[in-house]
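For this depiction, one protein chain was excluded, whereas all remaining protein chains were kept in their positions.
And then subunit A:
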Amino acid sequence: MQRDLVSFPLSPAVRVKLVSAGFQSAEELLEAKPSELSKEVGISKEEALETLQIVRRKCLTNKPRNDSTSDTSCRKCTALDLLEQEHTQGFIVTFCSALDNILGGGVPLMKTTEICGAPGVGKTQLCMQLAVDVQIPECFGGVAGEAVFIDTEGSFMVERVVDLATACIQHLQLIAGTHMDEEHEKALEDFTLENILSHIYYFRCHDYTELLAQVYLLPDLLSDHSKVRLVIVDGIAFPFRHDLDDLSLRTRLLNGLAQQMISLANHHRLAQVGNIVQITKPERMHSTVSNHTSGI
């Protein structure tokens, strides 16, 4: 396989040593043994082993393809499969019918939605409402999931969430009253205030390092709590505005953060909601972040 070594996720130090020893393509590495490689190139045995594992894993995944045409571990799917997937997944309703109409049913799963506006317009309120709404049971049209709330501004008020949750329970009880269905009654038994609050996982991040760390640690959290269907980042631009003087670093970090969030949303079937406070010059919105979101 004539694949250049640059395209493998190796550490830069190892890659520089490999290139100076004359290795350029993956084919040449495949035949080498770890001990030989470490001696020839001048890297430690563990690094050599790791390098060979990475290269072999990438190269050998192509070989089984000619044996089994039906790839069960298919990383690729056709648009038809994607369509079927989209039809089955639900939306997270916002309880504001006008907003739900614009969004086409509610906040979509597997996508990133951005909410921006001037201070005091109601962004955090909407986020808190969504954190409650994601938990609505399926028989009422919800996704029955849990929520992760990452707060950078400290504007999360538990008392307000209690109000929202209580109102939601009352609303659902009214609906269940009209349906007179056993399923609805049973679902409502679990939908209590304590349960709602205990299924919102709250994290407070004080600066951009903590925010980045939290987002990059999310995959582990999500594999532990597989029912999470919503990740909210309240104030995604806030920590980046004050601490960072290096603009190119800020752009890179924001882009990396956005990609990580999109990737999470896609793999774990979540909805990601990012919240941006509009700063004084409304025409100069952060184009870097809005480039990456595909919602409002």
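Note that contacts are C-beta pairs under 8 Å (C-beta built on N, C-alpha and C of every residue); 3 or more make two chains touch, one makes a residue touch a chain; residues count from 1.
Quick note on the criterion: contacts and distances are computed from a predicted model.
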Chain not present in the shown complex, as UniProt names it (candidates "Methyltransferase-like protein 5", "Guanine nucleotide binding protein (G protein), beta 5a", "glutathione transferase" or "DNA repair protein RAD51 homolog 4 isoform X1"): "DNA repair protein RAD51 homolog 4 isoform X1"
Selected from A:Thr94, A:Gln214 or A:Thr251 as touching the chain missing from the view: A:Thr251
Residue of A:Glu28, A:Glu50 or A:Glu153 touching the missing chain in the full complex: A:Glu28
Touch residues of subunit A, complete complex, unshown partner: 1, 3-4, 6-9, 12, 15, 21-25, 27-28, 31, 58, 62, 65-66, 69, 75-83, 85-87, 110-112, 247-249, 251-252, 255-256, 258-260, 262-263, 265-266, 287-288, 290-292, 294
